[in-house]
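As you look at this complex, bear in mind that one protein chain is not there, while each of the others sits in place.
All chains are identified by letter, namely A, B, C, D and E, in their written order; residue positions are counted from 1 within each chain.
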């Protein structure tokens, strides 16, 4: 504990995940007052056809 | 918010996911009294060998 | 299966939850092609101070 | 999206949660390259008797 | 890792949770081949009015 789950759209680089793990861990440890080693993070990568906002799949939305 | 996670066995078509996103969003907006745009859904597809009921993997069950 | 988790801000009536369970189950069964009895839903009620959007807790946002 | 769930032991102040929401959102936006507004966080507070490590409930562990 | 989440209807004793943590940890360590210390479990207690099967809230079902 803390246990963190981050759901993102697939396609990030390993470098991005590395930065994500490092910086989110730091942000949690700082605010909770726990050591970095207590923080576990798992990243769940979602396909755009498996996520919707407002009832519309991300894969059906025009690119922003 | 609301945030919805739907775990299903893999293998649905994109058309099924499209209907799922639309209809579940509508059902939630109607009952919660929020706009459709507030509803986020993520669909998690599971392999039959990664789900069990009664201690038996779905991949080991006879087809129904 | 399907397994559904719905996270909402706390404070809905039991009547709203009853409608939510009925209508979301129907929306899933229709689109997945499974019987209603296969659909399990759990509703997670969140305090406004435990949810944020854009880095701001819901409890700190002006009422919409 | 991104959607973030943070499970922590109960008992943090609202000020700690405020900092958590702000800093974790910033860490994700920076590394994923999305606007802060795209990041939703929910904090789940756990009782020590509902979490275990190594088969022992946190409520049964000597304080560290 | 492994990380385990167990959702149950509320009302179990601390003794039941203690046994649950111990025995589930053992079952996972045995089958995955990891030490007990690697297994984190969190127990989520649900109110009967927040769970449905077949579109009917547990709180609306006749007792079994």
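Quick note on the criterion: contacts are C-beta pairs under 8 Å (C-beta built on N, C-alpha and C of every residue); 3 or more make two chains touch, one makes a residue touch a chain.
Keep in mind that what you see is a predicted model, and the values were worked out from it rather than measured.
Engineer: May I ask you to name the displayed chains that the omitted chain touches in the full complex?
Structural biologist: Within the full complex, the chain left out of view touches A, B, C, E.
Engineer: Which chain B residues would touch the chain omitted from the figure, given the whole complex?
Structural biologist: For chain B, the residues touching the absent chain are 7, 46, 49-57, 59-60.
Engineer: For chain A, which residues reach the chain that was dropped from this view?
Structural biologist: So the residues of chain A touching the missing chain come out as 14, 17-18, 21-22, 25-26, 35-45.
Engineer: What does the interface between chain C and the hidden chain look like in terms of residue numbers?
Structural biologist: Within chain C, the residues that touch the unshown chain are 1, 3, 40, 42.
Simple rule for what comes next: only the chains that are shown with their structure count from here on.
Engineer: Going by the average position of its CA atoms, which chain sits the greatest distance from chain D?
Structural biologist: Farthest by centroid: B.
Engineer: Which whole number of Å gives the spacing of the CA centres of chain A and chain E?
Structural biologist: 25
Engineer: Starting from the mean Cα coordinates of chain B and chain C, work out the distance between those two points in Å.
Structural biologist: 13
Engineer: Do you know which chain E residues sit against two or more other chains?
Structural biologist: 40, 42, in rising order.
Engineer: If we use the touch criterion from the header, which chain pairs count as touching?
Structural biologist: Pairwise, the chains that meet the contact rule are A-B, A-D, A-E, B-C, B-D, C-D, C-E, D-E.
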